[in-house]
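Heads up, one of the protein chains got dropped from this complex, but the rest are sitting where they should.
We just call them A and B in the order they show up, numbering each chain from 1.
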Amino acid sequence: MPDRRRRGLGGGAAAIVLASTLAGCGSDESGPPTLTWYINPDSGGQASIAEACTDDAGGRYTIDTEVLPRDAAGQREQLIRRLAAEDSSIDIMSLDPPFVPEFAEAGFLAPVPEDLQERTTGGVVQGAVDGATWNDEIVAVPFWANTQVLWYRLSVVEAAGLDMTQPVTWEQIVEVAEEQGVLIGAQGARAESLTVWVNALIESAGGHIIEQNADAPEDIELGLDTEAGQRAAEVMRLVADSDAAGAAFSTENEDASATGFEGDNGGFQVNYPFVYPRAVETVGQELADDYGAAVYPRVDADTPAAPPLGGIDLGVGAYSENVDIAFEAVECIRSEENQIAYFISDGNPASLASAFDDPEVLDKFPMAPVIRESLELAAPRPQSPYYSEITGGIQASYHSPASVGPQTAADATEFITAVLAGEQLL
Amino acid sequence: MSQTTLPPAEKTQPVSAPHGTISDRAKAERKLGWMLAGPAFFVMLAVTAYPILQATYDSLFSYRLTDPDNRSFNGLTNYWVILTDELWWKSLGVTMLITVVTVAVELVLGFALAMVMAKALRAIRPVIRAAILIPYAVITVVSAFAWQFAFDINTGFVNSWFAWLPGVASDTDWFGGTGTSLFVICLAEIWKTTPFISLLLLAGLAQVPEVLQEAAKVDGATWWQRLWKVTLPNMKAAIMVALLFRTLDAFRVFDSIFVMTNGANSTESVSFLAYRQTISRLEIGLGSAVSVLLFICVMLLAAVFIKGFKVDLASARGE
Partner (left out) sequence: MSRKEKTWWWVAGIAILVYCLFPIAWIVSVSFKPPADLNSGGFLPDNATFDNYRTILTGNAKDLFRPALRNSFGICLIATAISCLLSMFAAYAIARLDFPGKKLILSTALVVAIFPVISIVTPLFNVWRQIGLYDTWLGLIIPYLSLTLPISIWTMSAFFREIPWEMEQAAQVDGATTWQAFRKVIVPLAAPGVFTTAIIAFFIAWNDFVYGISLTSTDAARPVPAALGLFSGASQFEDPTGAIAAAAVIVTIPVVVLVLLFQRRIVAGLTNGAVKG
């Protein structure tokens, strides 16, 4: 019964959307709409952008922000629960790219108008465009794009005589770190960041977590138990098992990696750009001057690395009563000016390649060119409407990283396939 | 959070018409009784009975919230999937371990606290009583964060303070393994709920007749003998009620695990498993089945206590 009722409501909601869109053309009685933008927590940058765009709109619309939970999975849960209820109060949402296919497939995203698709993908780094695409269709608008780079302490590589102008491999940095008695920071905690790492390793080795997508979840073909997958597992274990892994490696998140790197025995870390302004602010410029950045470590010396891709896409809720105006606001939010401001204020890199040439950006992030290069190389996490099961399965199977072995890939494949088929709990 | 009190024992007989004679007055009383108690009764029923029935119904379907069109009846398949899954039994084991450990420690520790409070000097009694209520009243999530920050390898002080203990070092990663994670979770639970148990036991201590204690003393019984032969048997009711409610409360542990480990390192409780299926995975069918199984477990436990240990709350009230 709830089923039938939902569908009935769906039809009703669609009719209301249509009616209000039509009405929007004819009359202006109801005053300017207030758009609600669901944002991921940040240090206030998105709220400032919302204000700026409200001012720019000259009274056509007002943007209010609502904050989502801190972790990616929590953000998805909260949005989906509201969207499944066909909630019209969600106008704009900040989406983690891996969840875009699920939202698109469930019909939660209003289609991006053709002209806007072109305007919002021109000059955007390729990884960010890929992340906003599902079934060869742009379904969301890239806002900012994140990537991890390899951070190293200049003093450490100097002492070890490691040439960081050339690409380095995981094996190399583990060797140097052990020799110098310093730490390698990576995210070994059981969280989304673990999938980010696994994916980057597999992609760097030339493989993919999903080899073959399928409509039915149980038919999805995983690429974990392949040559590339095995290489990835080997590297993971090598790092986690080495003396260079921190004592709390199995609970290490981005924050803990940054903390370890700031310490006396910081050596290397793979992490997002936020670590640099953080070092400047909480410890001091002296430490930050010892920070160097290079492209993500390679798995194989001869294959370019595929660094992790993160960031945020903007989606417009399918049940919003102001779809057209919401897209207008989205275009304002993702403007070059706002992307640059956000890069500077919150340390989250732009998706527009041109933003990296901005003098203020270069001043705050001297390593901006490395970040841009990394974004061009970056590979998104697997795209699937069942991403949450896949990442959950990977987190369960590849944790703790030190326990990963030759059998892990096969076990994970079996486990995730069973979960997708509804034969096992997660 | 523990949320109970001992049932009041029979004190005064209701002053009402004798059973059997339906006078106008008895009828009026009956009507008034339901008028007064009815709203509370129906609210309780509405917010629990309806949802659990709905959950039972949902548990017979394969139903994903994001894919309502493919909702289909699949009978008891969900239950079969769960009961043949190692994860269910693991979570059940973890839940039972947490329950047994916390309740056992709380009972002993709570008894010690109650003894101190019973004997404590008049000067510090109110201070102790106020202090002991604080863990009880603090939000579970707050307590979980406090303990997590204390044991965390970066923010904590435990490693630097207790490095002299065997097994603790400056780089002990408490949340990196199953055993140590469960240890901290149990510690937080014990800290928070022992005061409640100790208050119930304190009340039970007050029920032990002083005369019996004195008589045993005269007979030359040692302190230990008096404890086992006089004190404990006389407060059996209080112990049983405390045990019943804390066990059922501990069995539903969720908040601390959510905050401290988020289920990593096999620290998932049954409640957490249900949460993950329904709220995170949006698998309403499968998740509802876990919820129903959890409900059945709790009811079985309660039945064991009430029938097996004869903790009959309703009749203890003389109804």
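The rule we apply is simple: a contact is a pair of C-beta atoms (placed from the backbone, for glycine too) under 8 Å apart; a residue touches a chain by one contact, two chains touch by 3 or more.
What you see is a predicted model; the values in this text were computed from it and never measured.
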Partners of the unshown chain among those that are drawn: A, B
Listed residues A:203, A:346, A:373 or A:389, member touching the removed chain: A:346
Residue among A:255, A:300, A:376 or A:411 touching the omitted chain: A:255
Positions on chain B contacted by the hidden chain, ascending: 1, 3-9, 11-12, 14-17, 26, 28-30, 32-37, 39-41, 43-45, 47-48, 50-52, 54-55, 58, 113, 116-117, 119-121, 124, 126-143, 145-147, 149-150, 154-157, 159-161, 170, 191, 195-196, 199-200, 202-204, 206-207, 237-238, 241, 245, 248-249, 251-252, 254-255, 258, 271, 274-275, 278-279, 284, 287-288, 291-292, 294-295, 298-299, 302, 313-314, 317, 319
Absent chain, residues of chain A that touch it: 2, 5-6, 9, 40-44, 47, 66-71, 74, 78, 81-82, 84-85, 87, 89, 253-255, 258-259, 271-272, 274, 277-278, 281-283, 346-348
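Definition applied: only the chains that are shown with their structure count from here on.
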Inter-chain centre distance, chain A versus chain B - centres from mean C-alpha coordinates, in Å: 40
Chain A - residues contacting chain B, complex: 3, 6-7, 73, 77, 80-81, 84, 102, 105-106, 189-191, 247-251, 256, 259, 385, 388-389, 392, 399-400, 422-426
Chain A partner contacts - residues on chain B that touch it in the complex: 62, 65-68, 71, 81-82, 85, 87-88, 153-154, 171-173, 175-177, 262-265, 273, 276-277, 279-283, 286, 290
